[in-house]
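Let me begin by presenting the structure, written as structure tokens, before commenting on it.
Of the protein chains in this complex, one is absent; all others appear in place.
Showing chain A:
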Amino acid sequence: MDFAVLWAFLIAFAVFAYVVLDGFDLGTGILFPFLGRHESRDTAMNSVAPIWDGNETWLVLGGGGLFAVFPLAYAIIMPALYAPIIAMLLALIFRGVAFEYRFKTVRGRWMWDVSFFTGSLVAAFCQGLALGTLVQGIEVSNRAYAGGWFDWLTPFSLMTGVAVVAGYALLGATWLVMKTEGDVHDIARRYAYVLAGATLAAIGIVSLWMAYLQPEFYTRWFSSTAQFASVAWVPLLLMVFAFSLFQSLLAGRHYRPFFSVLGLFLLCFVGLGINFYPNIIPPDVTIWQAAAPESSLIFLLVGAAVLIPAILIYTGFAYWIFRGKVREGEGYHH
């Protein structure tokens, strides 16, 4: 059994779980100043307050997991992304503390509103920069990052930054459509149309740009008609989800828009996977080169096999307890 590949899928799963889960709560933060009255903002925040902490734990699993099973990748990627990672961590602090601080003060509430919005926006943008930097390739020599300090800043990475902000905002908007009613729900639904358009445009631009970024990416899609036919289901299915998103928004549905966006994210993720595999850091470092020794992979796999299903069960249970619409003024707050 190839444990390195198995772990690559598990880490990819953790990253995907992080992206969609924290995606909707970062997205809620990005939309925060545009929701009107402060009561509406209370409602929006209360819709994510009981679960945001669990959502961000997937980020720790992504980072910690990479350290554990692909230590070389962790050791190369983190210095390569030095500035965006530090900025993201600081931004996550700004938004994380706002959940509690905001309800401890009336006079200073505006500060924590700003902190929540800015933190969410910067964190999302930095994650987009990180994605762009990884995709465009990282210079490696002698088991270490060998590039410069601003390699992460390119037109392409700025584009992926914008794309991730738009995508998270769309997740946030459809989350609010699903979890709220009244004013917030109506506003979020209106934003969802615009953001859906922006996100789809960004997906299109980034996908085509990628194909020309590294020759290997191009061959994964366009080397032959047969090759294209074997991967064409990804863009086709993406179009199905895009249709489902618009159709369900128009039909006034509450749940389907959010799940349609999850579908869009999943397909983008699969598309990235088709470009990357079997590299973990394009263009040079493969999954097997970066993997820890087999005994490390197996030791953690035993725990993961038991604990990840348990985590999914009790996390699901927590979501179920806080299911349904969050009503105005019905916060938990002390």
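To be clear about the criterion, a residue touches a chain if its C-beta (ideal position, glycine included) is under 8 Å from a C-beta of that chain, and two chains touch if they have at least 3 such contacts; residues count from 1.
Operating definition for what follows: contacts and distances are computed from a predicted model.
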item: Hidden chain of the complex, named as in its UniProt record, picked from "Cytochrome ubiquinol oxidase subunit I", "NADH-quinone oxidoreductase subunit K", "1,2-phenylacetyl-CoA epoxidase subunit B" or "Peptide/nickel transport system permease protein"; value: "Cytochrome ubiquinol oxidase subunit I"
item: Residue among A:I76, A:I138 or A:L245 that touches the chain left out of view; value: A:I76
item: Contacting the left-out chain in the complete assembly, out of A:F3, A:F94 or A:F241; value: A:F94
item: Chain A residues that touch the omitted chain in the full complex; value: 49-51, 53-54, 56-57, 59-61, 63-65, 67-72, 74-79, 82-83, 85-86, 89-90, 92-94, 96-97, 99-101, 104-105, 115, 143-146, 149, 292-293, 295-296, 299-300, 303-304, 307-308, 311, 314-315, 317-318, 321-322, 332, 334
